[in-house]
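Some chains omitted; the rest stay in position.
The first chain written gets the first letter, and so on, giving A, B, C and D; residue counts start at 1 in each chain.
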Amino acid sequence: MTQKLIRSKNKKKGLPPGALVYVGKNKENPVSIDVFEYNEENYIEKKGVLIEECFSPIQENSVRWININGVHDTAVIEKIGAFFQIHSLVLEDILNTDQRPKVEEYENFIFIILKMIYHYKKAMRIEQVGLILGKNFVLSFQEEEGDVFDPIRERIRQNKGKVRKMKADYLAYALLDSIVDNYFPVLENMGERIEETEDEVIHQFKKETVREIYRLRREIIFFRKSIWPLREVTSTLERTDSNLLSESFFLYLKDIRDHIIEGIDHLDSFRDMLASLFDIYLSSLSNKMNEVMKFLAIISTIFIPLTFLAGIYGMNLKMPEVQFEWFYPQFFWGIILLVVLIMVLFFKKKKWF
Amino acid sequence: MTQKLIRSKNKKKGLPPGALVYVGKNKENPVSIDVFEYNEENYIEKKGVLIEECFSPIQENSVRWININGVHDTAVIEKIGAFFQIHSLVLEDILNTDQRPKVEEYENFIFIILKMIYHYKKAMRIEQVGLILGKNFVLSFQEEEGDVFDPIRERIRQNKGKVRKMKADYLAYALLDSIVDNYFPVLENMGERIEETEDEVIHQFKKETVREIYRLRREIIFFRKSIWPLREVTSTLERTDSNLLSESFFLYLKDIRDHIIEGIDHLDSFRDMLASLFDIYLSSLSNKMNEVMKFLAIISTIFIPLTFLAGIYGMNLKMPEVQFEWFYPQFFWGIILLVVLIMVLFFKKKKWF
Amino acid sequence: MTQKLIRSKNKKKGLPPGALVYVGKNKENPVSIDVFEYNEENYIEKKGVLIEECFSPIQENSVRWININGVHDTAVIEKIGAFFQIHSLVLEDILNTDQRPKVEEYENFIFIILKMIYHYKKAMRIEQVGLILGKNFVLSFQEEEGDVFDPIRERIRQNKGKVRKMKADYLAYALLDSIVDNYFPVLENMGERIEETEDEVIHQFKKETVREIYRLRREIIFFRKSIWPLREVTSTLERTDSNLLSESFFLYLKDIRDHIIEGIDHLDSFRDMLASLFDIYLSSLSNKMNEVMKFLAIISTIFIPLTFLAGIYGMNLKMPEVQFEWFYPQFFWGIILLVVLIMVLFFKKKKWF
Amino acid sequence: MTQKLIRSKNKKKGLPPGALVYVGKNKENPVSIDVFEYNEENYIEKKGVLIEECFSPIQENSVRWININGVHDTAVIEKIGAFFQIHSLVLEDILNTDQRPKVEEYENFIFIILKMIYHYKKAMRIEQVGLILGKNFVLSFQEEEGDVFDPIRERIRQNKGKVRKMKADYLAYALLDSIVDNYFPVLENMGERIEETEDEVIHQFKKETVREIYRLRREIIFFRKSIWPLREVTSTLERTDSNLLSESFFLYLKDIRDHIIEGIDHLDSFRDMLASLFDIYLSSLSNKMNEVMKFLAIISTIFIPLTFLAGIYGMNLKMPEVQFEWFYPQFFWGIILLVVLIMVLFFKKKKWF
């Protein structure tokens, strides 16, 4: 099943603003929470904890990363909001999984919404991720349990790269970076499918091609809708003077922005190519029809006059000419061959062959 | 009946600017007026009052909300204008129900025009709402009596949420928010209809589909026209330094703006999808035609030569070959089968089957 | 006759800049000039005066409005230019009736060019209007004598509205306002014609529809070309700090700007709807063709094999099977009915009915 | 022959920047140079001079205008560059006749590149003109000898207009103005051809129409490419604070800018109209086809069943019904008439007539 075009907000209708209602598919499995706490020397990893366990005081010089898989349990979200002093409108945005990507700066934290995009069972899926970056903690909210952040977990465990040496802002950057990097396998998949479609449109002719073109166009529309606002997100972040962000963060941010623009560039050229491909498809449909028509016209044009001729001599009339010995087959077939010859020459001249 | 593309302003022609003329369908039912007056402790609700009853002095620390259902009675509007000292151009805008959404800041009040959008008997309807936010009062002008503001009324009655604790600007925000929130059920309805259309275009083939595509496109055009100027409205409000607006208003305003942009994003992706769908529809029309033509060509191509052959031997000529015993049925049917076979192989090669 | 796409400037070719040449159709009827002079107490109205009569000194506290119908008499324009000290480039612009709408601020006057749009004998006509607003006078230049300004004349005569109480800038505003207000009947006419076209495209099928679509598109192109630059005109006027404009002028200007943007919004949605309508028209052309083809294919497919069968038994061959008693009509017609039945079932399955 | 889409720069490949190479068609006729030197009192005109003759000192209060027809002789250009101290990149731009219109301000001169557009033997031709405006001289570089500047020459000779009274900047303006004014005859020609095409598309049907549409579209693309950058040129000039430009120049510049924008407006509406016209053309192609198909279907549908009927009674079978006296012609022709009648009614109902 492909994703819904728009998620129902029926449950929210008429409620006061800031009321916490989960907007998405109902789910049964409980929200699962993972916690990492690390500094340069050591790290603690806990899986499947209760939300209350995340509220212990954070050790000095340490960064705590709380990853919440599933945002359908409003109680959990509410408790987090209360502990970390997060405005109810922010919590509302986290629960509203149809939110547009954006960044908002608050006094004690920065709040970022963006989309994770991946292929699942041949269909593109878009999942919302919320990030809250505080002084020494990062909260990440995912709709479903996923493995996108696994490489970062591994880097923390093995103290690879800079992540353990840096502050919370670097972790936030690493999470953003891994989400944006994950756009590219999807783009590559699209690129390959477009190349296959190109091949089909130009060299063979399949009726299914048009459906694949449609599917690709649809995916591009939704991908673009998810990635386009990220330009604004990065430029807002660049102009931020929050003391939560160190100088190196901005350097890395530029790298993310480059990737986002690269992704949009790819989507735009994909879109243009699909438009071209569809034009070619339409014209080859017309060509196909032309061919069929020409063939029908040739056959008809040759045999209809001949059948008329045969009809004439099938009449029960006294036709004086039929009595001559040479009339059939010499004369009759001669005429027929002549007619065929003239027609063939005519079609050759018209370049119908 | 769908809505008129544009409302006649004939009645206004040649009148001096600021002249109060109602631009809309003539109505017979009288204008109905509801009044709420509340503060944190208690509230008074009056229904179906005369306009003069609204002009009593407002109690200190209280907010008065006057909701006027119907703007076709210019006398009522004039009286309100006189009492609250509202510029005649503003009153003119309230009566001109084809007004573009906008916000205007005056010395003693802020004037907002926006559109309420809902589905009524399967057709999208657009209704104009005018809001005037003063120091301790809010005037709301609706074209028809509706239930969009009912949840807010309920919240006032039951002192739910913050509305009773806040000033008039919060009430104005709540009204705006409830109008914008009401866009989403309409968008959802559109989304579902597009998904159905998608299904029809790709999997079945119905001639009615094209009408539904047209209807959706039309609705998107008018929805977009109503919602697009709201971006400007919110950004104008954001830059306002009126002392009628408290700080928290701007925080809530950002939330409304996010919803508006989300709505526009949805409309844009709907529009793009419908364009794609229409392309697919056109190509499947062509495909359909191709199929019919191919079928006709196959039948004709097989039987026309055969009929000619039958015609030949129906001639009243002395044909020497017909005298042989083996000529019919062995030889004749043999030739016919041969012709059919060759044709079938030819079509197979051309991939016409 | 519809309007020319572009007016010939041949007469101007090679002349020095500022040379006064009328660019438009040649006309025979002389230029007619009307003058109004008014203040709060009284007014003088003169019709069909000579231009020289307009050059008397204007009474203190009075406003003089000189309306020139017809700009084809360069002598008149030159005299006006000389008396009111108007730059020759301005006079050139007044004569060049293909000028783009614009506003220009000079030391002693403000010069505005805009377009009057109306329907005349079912064709849209665009006429240029030039306005010159001085300290205590307004000059208005029309291409043809018209009745657009009549309501303003009436208001001056009867001292209705504010016009007699205000300065020249209010008169200029009133003239602008009446021109812009006159756009709306044209827009309404378009709206109605689009609704009719909509009806024709969706419910019936007329070949003439496409011409009406074209005519509407054409009118929208030219309407938009005339109205679009007015946005710039109003925003330039808003930023003007000329002492010819009083504060209330800017308030009224905002109202005009709102109307202009409303007009552009209407035109844009009209354009989008016509694009959609044309798509539907094209697809119903295709549908029509499909239907004809299907019908032809059905008839052919049923009768061509049958005719072949009849041809077979019309052959002058010794066919052993024809000798049986039951061959005709039982067997023969049985086969024919069978063939028809199979075909009908086949078409049913293909959904060709 | 139409113009090349792009001129070959092969000759320039690999050369250091600033190397002077002529990019254009090779020409044989030598470069011809005309010189004017004038002040308010008198003027000197020399034709076909050698370039060295232009290097005499310019008299005080005089303006020298050197017009170079043909830029294919790099030696001439080099000498001019050396004498007037012109940067080699500027000289390169003059020789590169595929240059984009632009303006560049240097210390001692202003350099302007723009395009002259005219019709020659029914094809639009674009020619580059380079202008260098110095303190008391103007250099103009044309690709071919032309008569566009003749009116200016005449004005200088006869001391008409202001040209003899003004400085070099007025001459530069006059040259610019005459080039821009020359766009309008081309636009008028286009406008007329579009009107003819309009007529052809709507009232008659010619296969050649589509080629004319294509030619017009092509011309618009190249015209627009030549004229569009001039907006930037004028706005750059407007912001210039070079002391080579007097105050009145800016007033005149505004006039040129208005003409350029008017030209672009015309091109844009032409483009939109051609798009509409092409749509109508396509739909009338479809209509045409529909008509042919309907006609074929009607003829076939009427005669195919009748032919079958005739075939039946041409069979050599014992058909009991044929023995009755009344069978032919009464009964047989009766059936045939009935069939025709039913078909005709059917087509009437389907509105195929």
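Rule of thumb we're sticking to: a contact is a pair of C-beta atoms (placed from the backbone, for glycine too) under 8 Å apart; a residue touches a chain by one contact, two chains touch by 3 or more.
For clarity, every value in this text was computed on a predicted model and none was experimentally measured.
Oligomeric state of the entire complex in this file, given as copies of the one sequence with 4 shown: 5.
Note that in this section only the chains that are shown with their structure count from here on.
Shared contact partners of subunit C and subunit D: not a single chain qualifies. Superposing subunit B on subunit D by their CA atoms means rotating through 145 degrees, a value rounded to the nearest 5. Although subunit A and subunit B carry the same sequence, what matters here is overlap: shared residue numbers make up under half of all numbers found at their interface.
Rounded to whole angstrom units, the spacing between the C-alpha centres of subunit A and subunit B is 26.
Among the residues of subunit A, those in touch with two or more other chains are 314. Taken chain by chain, the contacts run in an open path, each chain touching the next and the two ends left apart.
Chains touching one another, given as pairs, are A-B, B-C, C-D.
Of all residues in subunit B, those touching subunit C in their complex are 4-6, 8-10, 12-19, 87, 89, 93, 98-100, 102, 104, 205, 207, 210-211, 213-214, 217-218, 221-222, 225, 278, 281-282, 285-286, 288-289, 292-293, 295-296, 299-300, 303-304, 306-307, 310-311, 313-316, 319, 322, 327-329, 332. Looking at the complex, you find that subunit C touches subunit B at residues 150-151, 154-155, 160-163, 173-174, 177-178, 181, 184-185, 187-188, 191-192, 194-195, 202, 251-252, 254-255, 258, 261-262, 265-266, 268-270, 272-273, 276-277, 279-280, 282-284, 286-287, 289-290, 293-294, 296-297, 300-301, 304-305, 307-308, 311-312, 314-320, 351-352.
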